[in-house]
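Notes follow the structure.
Excluded from the complex is one protein chain; the other protein chains are retained at their positions.
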Amino acid sequence: MNWYDIIFYAFAVITVVSAVGVVFSRNILYAAFSLLFTFFGIAALYVLLTADFIAVTQILLYVGGILVLIIFGVMLTSRAFNVEVKRGFLKRIPAVFVTAALAGTLIGVLTTTRWPSVNFLPYEETARPIGVLLMTQFVLPFELASILLLVALVGAVIIARREKEKRA
Amino acid sequence: MTLLHLAIAVLFLPLSGFTLLIFFGKKIRRSDLVETAILFVALAFSLYIMIEKLFILHLGTLDLTFRWIDIGALVGHPGFVLDLGIAIDNITAIMLVVVTLISSLVHLFSLGYMHDDIRYTRYYAYLGFFSFSMLGIVLSNNILMMYVFWELVGISSYLLIGHWFEKKSASDAGKKAFIVNRVGDVGFFIGIMIVFTSLHTVLFSGIFKGIAAGQLSGPLLTAAGILIFCGAVGKSAQFPLHVWLPDAMEGPTPVSALIHAATMVAAGVYLVARVYPMLDADALTVIAYIGAMTAFLAATIAITQNDIKKVLAYSTISQLGYMILGLGVGAYSAGFFHLVTHAAFKAGLFLGSGSVIYAMHHEQDMRNMGGLRKKMPITYWTFVIFSLSISGIPLTSGFLSKDSILGGALAYGMLSGNYIIPVLGYGVVFLTAFYMFRLIIVTFHGEPRDLHKFEHAKESPAVMTIPLIVLASLSLFIFYTFNPFSPESSWIMKDVVKPESVVPAAQSRGWSKPAVIETAMSPTASSTSSQAQSGTKSVTYYEEALEESHYFGMGLSLTLAFLGILAAFIIYHWKKIDAEKLKQSVKPVYTFLLNKWYFDELYGATVVAGTVRLSRMMAWFDGHIIDGIVNGAATVTRGASTLSGQFDHYVVDGLVNFSARFTGLLGRGARQVQTGKIQTYIVFALLGVIIIFFAFRQF
Partner (left out) sequence: MNLHVGLTDFLIVSAILFSLGIYGVVTRKNAIMVLMGIELILNSANLNFVAFTRFGLMNLTGQVVAVFVIILAAAEAAVLLAIVLNIHQQLNTVNVDEVDKLKN
């Protein structure tokens, strides 16, 4: 046990527990706040994996963008903050069973697989190489992604507005 | 940009014009001018290629070959490769200029002649397509591509002959030309297959190399040569497949000038020149005889015809016969030279006749013309120059080329003893001069016979006379040599060198192989001993024969030509001898000639009637035997199907109904799972994934 391990387990626990909170919370707002912690935990795991650029992107985009979007969605669609989230009991039994089987299978596979090389590579700067890759090898997906974002932006505006115009 | 790239540009320019006109012809104003301009650009390129190639750079053969098909060797199969490409040697360079020159002048001429035609753009599109195909023949460096372009030329000829397809005679003529050509092309194709199966290549260079190495020899080589020549017989309208060309005159006159006088029919001659090295002595003898026969036959028919274009058509056949004869007797350069000069003066003759026909409002019968000399001076004088040229009068190009062919024929006759060939050749000189001047006198001299049309006749516009003037100047000696009496000094004769024959020595004619000549001259001489010592002697024999025949031949041909002209003047101009009486006195012969030796009737009675009878037999066979079998089969089938129907009704339907009920039962059970909720489906999908994982897991 060294500090690295301790920090890893601490953040892994935070991530998993808050994810459980997301999934099992009855209050939708609590779920959203749990998701915040999950995202932070994952960002910390990224830092442990020395992926600095991804970690910062995670915080900026997920926490600053997507999560805010989700909370706006919650506030716009719910009249009260503490909306009871309905869950059908009967539905949950097969879901619990299947999910448990899935998790068991995945973990079983992961622990028995012999990975070809599991050496932890030393830290290198990643922002610059990622930028270079995006502008060279991945320039087409990169441009496509920008077009996708534009389409999503326009599409979201149109979908959200259409009915209002009809009413007006 | 090398000459080869330029040549490819020349090839594809007319095709681009064709594409443009066929798709956008209606949208472009003056699309005819576009096409004409394209042809003039191609002409400029071709001239540049020829001058660079022949006079400035003195290059060898330029070749651009690419691998088209490459099938690697397999077990039990050697595999093969197919190379295609283009090549430019001296005759290609000259032919490029001939084709583009005549084609562009015809385009220019058509601006006037075809002005009011209803399918004007389409006419120009087809002209462009024809030019493309013809240039393709000229540029191909392999026999396969040449065959493809050969057929493309055939189809464009068909389209242009049938340009006025409302006229039944025109559409029939198109079909006739196409079908008669097919007969020759079948032979051509068999020849190609013989060559390809024995030598595994279609490149000319490869073919000659293979034959020189002895991979194809003996009777098969002779057969291949004659079969390939069959293609030339069809395309160049040689006896016995000459019957289509006169009918092809149903097409517009500029087309006749371009396709059926100057270029396409010359393709056959070009083909023979191309494959010349692989023709052995027997094949060459066949070629020489066919050429002589054709020249004579067509000239005799031309004397009796009254349609101005028909006369010129038979004259074309006759001159093509001369070229083939020249190649056959070994006067290779002379034959090709005649092709070039003939292209100029015969295109001129056709365009001149077009000018006359245009002025006479599409009247083609000479008997209704006359006295046009004063009305159409340019047409008249150019026509005279062309006629002098075709008759072989000195100072014209025709004299140069024809004289050298006849010299070659005479030398051949002396060397081989086939005297009938030079005799026919010289006979045709007289006939040619006679019928050409008969044409001129009847058309342009004397009194007008149809006064109404004569009144309206006037000289054609400049777009039509300029091509005539250009072609007339090209029919003079000055473009070919500075000495009007010495064909040998012309640049074409110098640059077009007879290629070295590659056939085995035993099969070659032996003009350049002294051993065979000595054997022929003195049968006792031993062939092996004389071979070594007589490398120079052989040339001497051939040169001697040519030299001996030269002045004699020239004098003879001149005398005959002047006699022919004289006879024409006596009969038709001064009317010393009444033409009608002459006709009566040799009536059987005259009728025989007027009916074109009854070739059409002969083919009608044999080939066509035979085909009809065969198809009747086939129809009977079809109606009685095949139909009987079919009907029997139908009866059996009906019985079988009744049986099968019963089976279907009881057994199959029962099964089907059972399975339907069973499925319904299952469905009712399975419907419980179908909730219509995506989330349920996800659960099932995941379950499926897990099951699949464990089912296929490698423990």
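Which chain is which? They are A and B, in the order written, and residues in each are numbered from 1.
Convention: contacts are C-beta pairs under 8 Å (C-beta built on N, C-alpha and C of every residue); 3 or more make two chains touch, one makes a residue touch a chain.
Keep in mind the model is a prediction, meaning the values are calculated, not measured.
Asker: Which parts of chain B face the unshown chain closely enough to count as touching?
Answerer: The list for chain B reads 676-679, 682-683, 686.
Asker: Even though one chain is hidden, which residues of chain A still touch it in the full complex?
Answerer: The list for chain A reads 1-2, 4-5, 8-9, 12, 15-16, 19-20, 22-23, 28, 31-32, 35, 38-39, 42, 45-46, 49-51, 53-54, 57-58, 61-62, 65-66, 69-70, 72-74, 76-78, 83, 85-88, 91-92, 95-96, 98-100, 102-103, 106-107, 110-111, 115-121, 126, 129-130, 133-134, 138, 141, 145, 148-149, 151-153, 155-157, 159-160, 162-164.
In this section, only the chains that are shown with their structure count from here on.
Asker: So, what's the distance in Å between the C-alpha centres of chain B and chain A?
Answerer: Computed value for the inter-centroid distance: 77 Å.
Asker: Would you pull the chain A residues touching chain B in the complex into a rising list?
Answerer: It comes out as residues 91, 94-95, 98-99, 101-102, 105.
Asker: Spell out the part of chain B that touches chain A in their complex, as residue ranges.
Answerer: It is residues 679-680, 683, 686-687, 689-690, 693-694 of chain B that touch chain A.
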